[in-house]
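Starting off with a structure, shown below.
With one protein chain held back, the other chains of the complex are shown just where they sit.
After this line comes chain A, so read on.
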């Protein structure tokens, strides 16, 4: 089926092939008769041998042979001198079949089946594998079989590591060898085997993989191994807290519905109809086990014992980078009292990463909550995204407390890591003309920024990183959008790297009592990033960009107004992450591409019956099954949001049928496309 040239067959070829077909057909028929009648005579077994020689993919014949073997074994008893020739014959048949097609699943499985009967020729097996390796060093059937034999014979991981060494030294362009090396090495490191310490081994491995990458920068064999080494260098095993809201040292003003009383710094005013505010913990990797037992609260705000912590993830997952609990403040008397809240984690075990490592370094942060009177008049007004914005001056010390995070992870044996990154940067500067050189250098510089603690030097690499991604977009245009996304990520890291750079994008929105709005519009952003530094954001303008999904925004638990107009959103399923943002009241997705494309790239990243999640029925679904099927993603996403204002104009999907469907799904909507429905 693969690699056969296309050519019209000549009459002689056709005749020969027709004759072969007749012969094979007759073999097959005869075989079937033997198989169905359970005939296991020598003659019958010979026939199956012939059949498998011609066609090793005829799986029923392998099944038949297993039955024949079991039949023979049941008759001759356990005497090894009688059993051995029977099993040896099977191994011979397999070897012949593999010569025909060394990718035959049936043949390899038959061999494993025979070996598992206790046939002790495992020494031969390794020799056979060497033969196949020479024929094709990338044959994954052979590598898998090797793993099977290694387990059977208890060969050590160190010996197998040496084998990958030999393979790689023979020919570095052997991805299969690099893959196996990664499996063995990560196991040896995880088990803290003799001499396998990361700070020694990882730098050694960099040396080894350099040969692969530098000899031929276009050969991918070493790329992914190098990326794994980088991951081992940058990412500490134990999970760390990267940010929280409220953050350490901040002051939060809390108010009930319809607040916006005009306080000096509306940066940290949070208004809630429910009388509670979110306490957000953002970890550097997905963790489980966050609960009132593992996170302790010391607070003067009454009614918050036994907090319920929830992961921001879909229902079938118990792990997440982001965890939220809701603290009640409505039962406090208002007025000018400041309530201190101290949050502690890491004192008792239980927070565990999905890779199995414990959150161990104890950490605590303290913030102050000031409970305010709610406003008397809670008239809702339509939010306009175009006027009423003023640049906000960034003198306030509040801003600093939000962006000084990042060094919650200080001190964990950073020395060898930073040295390794610096050394790699030096090396890859020598490869700066090639694609892999530029890409690796950009990644190394990003890693270096992430590990940088000295505030004076922080941010110095971003210009170079952005330039490298621009270079790559031109150099490797097939992967343009990969580099574009990375560019957007680096850009947002740069924006959030200091309070000075962030303040350029902070505005005040007059109509909401000078609420702070983060305006990141018209920046060609194709991807959202650095959300861990933007947890304070309540109003966000991402209009006129190139976003096709809201992936990442689920952590913005304070977000109440979001503008995504003039982007590249293709479906409501792409907005699935917003279902976690319970505060969201105002959403503008006008002038996007919703309804334009037949392919939905977020179809399975959205909870719905398609992914066997969210199977609940309600009246809308019962009464409009046709429309719910037609607009399934709009239905599932919108029904979970509590929107007051929605804009969908300028999308192919918009129209009378869809608009009236939306009003059924979101009955509490006050403005649709700038109008009050029913007007």
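Methods note: a contact is a pair of C-beta atoms (placed from the backbone, for glycine too) under 8 Å apart; a residue touches a chain by one contact, two chains touch by 3 or more; residues count from 1.
The rule is simple: contacts and distances are computed from a predicted model.
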- Note on the structure: UniProt lists the protein of the undisplayed chain, choosing from "DNA primase", "Large ribosomal subunit protein mL48", "ATP synthase subunit b" or "Geranylgeranyl transferase type-2 subunit beta", as "Geranylgeranyl transferase type-2 subunit beta"
- Query: Among A:48, A:72, A:133 or A:176, which residue is in contact with the omitted chain in the full complex?
  - Reply: A:176
- Item | Candidate in contact with the missing chain, chosen from A:163, A:228, A:339 or A:359 | A:228
- Given A:36, A:75, A:134 or A:668, the correct residue touching the omitted chain is A:36
- Item | Hidden partner chain, residues of chain A it touches | 1-7, 17-18, 20-22, 24-25, 28, 32, 36, 55, 57-60, 62-63, 66, 105, 109, 113, 138, 140, 143-144, 147, 173, 175-176, 179-180, 182-183, 186, 219-221, 223-224, 227-228, 231, 286, 313-317, 319, 477-482, 485, 548-549, 551, 574, 597-599, 601-605, 607-613, 617, 625, 628-629, 632
